[in-house]
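Removed from the display is one protein chain of the complex; every other protein chain stays in position.
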Amino acid sequence: MPLVRNGKIAGDEFVHVADDAEIPGDGAILISSARFLADAETLSRRAGKTGVIWPNNRDVDDLVPYLDRLAAVALVFPIFRDGRAYSQARLLRERHSYKGELRATGQVLRDQFVFMLRAGFDTFEVRKESDAEAFAQTAKRYSVFYQPTGDGRLTALHRRMQQRHSESAGQ
Amino acid sequence: MYAYDELDRTIINERVSEFRDQVKRRLSGELTEDEFKMLRLQNGVYLQLHAYMFRVAIPYGTLSSKQLRRLAHVARRYDRGYGHFTTRQNIQFNWIKLAELPDALSDLADVGIHAMQTSGNNTRNVTSDQWAGVAPDEIEDPRIWSELIRQYTTLHPEFSFLPRKFKFAITASAHDRAAIKVHDIGLRLHKNAEGETGFEVLVGGGLGRTPFIAKTIKPFVPGRDLLSYIEAILRVYNQYGRRDNIYKARIKILVHELGIEKFAQEVEDEWLQMRDSALTLDDEVVEDIRSRFSYPVYEKLPHMPEELKKAAHDPYFEAWRKNSVAPHKVTGYAIVTLSLKPVGGPPGDATADQMDAIADLADKYSFGEIRVGHEQNLALPHVARRDLPALWRELDKIGVATPNVNLVSDIIACPGLDYCSLANARSIPIAQELTRRFANHDTANLIGRLHVNISGCINACGHHHVGHIGILGVEKNGEEFYQITIGGRADENAVVGTLIGPAVPYGEVADVVEDIVEAYLALRARPDELFIDTVKRLGVEPFRERVYATR
Partner (left out) sequence: MTSPLEQKKIRITGPSMVTANRTWDGVVIYRTPDHGWSVNLSDAAIVRTSDEARALLAESVADDVGAVGAYIAPVEIKDGGKIRPGNLREHIRSEGVTIDLPVPA
């Protein structure tokens, strides 16, 4: 499955470690939330990078105490029609100021890229090769946005205000 | 009218090009139907019995003559020469080819019309009072706020994949013409004791399989906090709304299962963390949107011009005027409803020729503006009273002056099994038969206000639960049967109707409705006691007896 990070197809430094597999001392790993929470203090202080796969039906508040020690949070779209992880992503980024990698996993398709970027995702486990290749182009599909999110883009409402102010300043 | 600026135009054009690419990928096989379905739904494209159906948004029911002409063009060029106005201020075309849809969308985008989110599990077209801006009793024009919500909900990055569809309606009048109590979020614009404008927010209304009347979640949300409060509701719903069962996924079920107090608390907790965010609507921002709504420059005209006095001698004109003309906030003007319910016709349909003619009449008599109401009729919102006789003659020529607005033959009906892949039974032929039974205007007038609503299945697109008489098509052993409810209403006193007894077969529906109406005429306390009030006073029993005594 191709990985897109910061807009480009990239290699994945993280290894998915199954719940019954041994956790390596170093190296970047992604583990389940259950496994992480069972021993969060130790795991969040291990030498290698640690990332957690967080299910979309569990409150992200439970993860908040560890956020500054996590290298990655992977949120899940079990099917693309299930949009719970968009809310989780915005909460992590905007309310809890999470700065690490925020990864979209599951049924990640081209036509969700813009929404995901706006919600704060920066890394994507993309289902189809062709979608991954089209990432850069798709991300540019929209140039105007009506809603403010943590991605910092100006909304149409605010652009209109700026335009107004610059017009009146020019008079 | 709201005038799109460059930013609005850019978004809908970018949306059209995205959809063009999606259709191309679907037709080449790059996208499966499973992947494509939600994408097409988000652009208003259903698959019905005979073809694709294309649902176009008419936000808050306001259209310019130019836009209406473009809808006529789409009907002619890409469809079969007509369109169907729905109960949620949309228009549907029934015979669209998928391969041509991007072109149709592009033609509509040229005049600032889109089909974004007219279907799918996202926030749908924001509906409002079709008399907004002209109703004498309103606090202020609710379309300003409707437009703010329209923009806020369009392509929302967090809420485009909700558990289920989500509908907003707004009213600013004491009399609710927007059916806000049967919406996921209903907003009633009012002023608090300090004279500040804000909203009573209602939540969890809806029809369908499990009807609920919306409950008040917050009596007053200031206008500046409207979007953050909505975002809090949507966020709670997005995270906690059920996704395991499509029939339990609407917000009404979440509100019901949690209870309104608990749900309100969840929303409040969320809202308090974000109310002072970039979503706050400064006066300046609201004013900017307001400034892009244009209003006619009205003349100073008499309330009772000579033309009207003269025309009053024509009983046909008078019948129409009394039925279809409503008071306007400006003296000398009137709001004129155009009935799309001719005797024997399918409710809510208009041909391309009619649309063009109405657009011309709007230019001539209504400052180029047309409204669409949830009752599936159109309105010309700014007609000088002196022009009423001339306008009436023109409307009559094109078949939209049937004087039956709000009467028994002004039937709301979904497309039913003639078109819809979800339907169990037909709706349109039932409606047509009823309009023939009640074609006599004097009889209909004697009966008075009576709303008949017909749905061809439990999804309730014809809002049968809130019809004074509601008719629901069901299927029994391969035959069409219809359940009859009475006593429902969709206004400020909204209530779900009560079933009167066992379902009746297709051929008996019109007889049953006649029986109900005859029972009412015999039972009403006074000639001006409306059907709905008689049912409220007496309950369903006397009606049940009358209908089933001989069946």
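Order as written gives the chain letters A and B; numbering starts at 1 within each chain.
Here, contacts are C-beta pairs under 8 Å (C-beta built on N, C-alpha and C of every residue); 3 or more make two chains touch, one makes a residue touch a chain.
Model, not experiment: these values are computed from the prediction.
Undergrad: List the neighbours, among the chains on screen, of the chain that has been left out.
TA: B
Undergrad: Who touches the missing chain here, B:129, B:231 or B:349?
TA: Touches the omitted chain: B:349.
Undergrad: Touching the absent chain in the whole complex: find that residue among B:131, B:199, B:333 or B:419.
TA: Considering the complete complex, B:419 is the one touching the chain left out.
Undergrad: Touching the hidden chain in the complete assembly: which of B:51, B:523 or B:538 does that?
TA: B:51
Undergrad: Could you tell me which of B:195, B:478 or B:507 touches the chain that is not displayed?
TA: Considering all chains, including the one not shown, the answer is B:478.
Undergrad: Identify the residues of subunit B touching the omitted chain, counting contacts across the whole complex.
TA: Touch set of subunit B with respect to the missing chain: 26-29, 32-33, 47-52, 80-82, 96-99, 345-346, 349-352, 417-419, 421-422, 424, 426, 428-429, 432, 475, 478, 480.
In this text, only the chains that are shown with their structure count from here on.
Undergrad: Centre to centre, by mean C-alpha position, how many angstrom separate subunit A and subunit B?
TA: Here subunit A and subunit B have centroids separated by 38 Å.
Undergrad: What residues of subunit B sit close enough to touch subunit A in their complex?
TA: 5, 7-8, 10-11, 14, 17-18, 22, 30, 35, 38-39, 121, 151-152, 154-162, 235, 238-239, 243, 273-274, 277-279, 284-285, 288-289
Undergrad: Can you list the subunit A residues touching subunit B in their complex?
TA: Residues 80-84, 86-88, 90, 95, 109, 111, 114-116, 118-119, 130, 141-149, 155-161, 164.
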